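Selected chains from the complex are presented in situ; the others are not included.
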Amino acid sequence: MITLASDFGTPYPAAMKGVLCQRTDARLIDVSHEFPRQDIRAAAFWLRETLPYFPPATHLIVVDPGVGTDRNALVLRAGEHTLVGPDNGVLRPVARQLTDGGQLEASVIDESRLERVEPTVDSARTQVAASARDDARPASNTFHGRDVFAPAAAAVHDTPLEALEDCAFLESVATEMLVDCELPTATLEEDGARATGEVLVVDDFGNVITNVPGDVLRDHERVVANGEAVPVGETFAAVSPGERLATVGSHGYVELDVNQGRGDEAFELEVGDRVILETAVSP
Amino acid sequence: MITLASDFGTPYPAAMKGVLCQRTDARLIDVSHEFPRQDIRAAAFWLRETLPYFPPATHLIVVDPGVGTDRNALVLRAGEHTLVGPDNGVLRPVARQLTDGGQLEASVIDESRLERVEPTVDSARTQVAASARDDARPASNTFHGRDVFAPAAAAVHDTPLEALEDCAFLESVATEMLVDCELPTATLEEDGARATGEVLVVDDFGNVITNVPGDVLRDHERVVANGEAVPVGETFAAVSPGERLATVGSHGYVELDVNQGRGDEAFELEVGDRVILETAVSP
């Protein structure tokens, strides 16, 4: 199985799927192609919260603002999973999660040794695409998802994990050399009465997902979020439709939500904003 | 085959797919994850108009504003199809359609008897998600699509229809006990000259889909819609681009549309608005 994740929107993912289907019979599953554009941290968060639910698979991940620069293209073996994508940090949090103290191995993709992507070309038309590719460059400079990562993912998928290091286009690299993306952690005061964190992502419902561990809400009926008291609910429906609440999301963090509405609008919060939660008001 | 439908947007459906892939080799087909948020009636309409085109399958349906409350989680056997989702009415119209006078059987899911969803966990990191799950609760309170409905759908898919009642996590329930969602019906005057209905949904093209049966337009060249005369067309192209028309949509209801434009904007109509159609003006 190969999963696909990107910030491409549409229809660029289809070209990646075409390349994959050319080269492997692997089952393809879309994770998302609507990650916030060029937002490495948001993608890293969603991948870490989503991919651990999959069985062992090859995960093709392209959120790549540095495409075409000298940033490396990576294949990571993380436990029983394989991750393919750019060396900009987006792979690291989910790799740690999937490895779980087990084996983490990293390789750099040598593009020049990948089998080149060859679309069906109409030789009769002024073939701008072909002419642009006919110089020494082995791939486009702006679409490595199609020209580098998809071919690598197809090849890696059809290689047993233990034989990965024999892939001719892979060169082993020390994991300490990889670019990292640490998701920020919240600060908890020792008495547990106050947590200072920030907004990690806002989901499509408008739920504001913070980095404050859900534990801080335990046994509290109300919490003060950035100065305003809101009820703590175990479910959205704990408050009336349109009312605000704090809850523990499915990922275990504190969320600031509105039942059947948008928490980001009601709390006037967006990604990166600071969130201070105070629970001293009530046991 | 398992179809998936929700109002989740992205990337939450991927976690459901991960769970499904962990547990079954079933083919997965997305119906939509862009149903209007928390709008049970809209989802019920689209499912009733869409799922009858599928071969017998398991349909995983999660539009669930009451997630985490004591609303039941259901498995319905409707003819040769199986529906899995919340007991809030969203399953009922399509269940009636798929049953077609045949067998309709309902069961409630006992969450505590479902095999628990276990993502790969990085034991080294402050595992907020795990700690939130390590108490007595068998599932998150906000993501039953992943923690309850997907596991149930996977199990049900791999069970023959006639053995469903033996599933350890299912408890039979009388169908009269289920929450219903009757889509509203239009009122037709006896002489057929006037129909009073409402807007059921607006599709992505901006076509205004009413609940007035298409028959009322038969043999008419014009119709008065909320006081304004518009031509009746068999096709969008019956009028010039940008012009309004009334037509019979692919579901058989009267639609108020604009050729190559948005009917909702031209007619200033949204879901739930009243629509009065008068056909007396012309034979």
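In order of appearance the chains are A and B, and numbering begins at 1 in each one.
FYI, contacts are C-beta pairs under 8 Å (C-beta built on N, C-alpha and C of every residue); 3 or more make two chains touch, one makes a residue touch a chain.
Because the structure is a prediction, the values reported are computed rather than measured.
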Check: Wait, 2 copies are placed, so what's the full copy count for the complex?
Finding: 3
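In this text, only the chains that are shown with their structure count from here on.
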Check: Inside the complex, what are the residues of chain A that reach chain B?
Finding: 1, 3, 5, 29-35, 46, 49-55, 57, 79, 81, 96-101, 185, 203-205, 213-215, 234-237, 241, 247-253, 255, 259-260
Next item on the list: Using the touch rule from the top, collect the residues of chain B that touch chain A in their complex.
Entry: 8-12, 14-15, 17-19, 21-22, 28, 37-38, 65-69, 117, 119-133, 140-143, 146-147
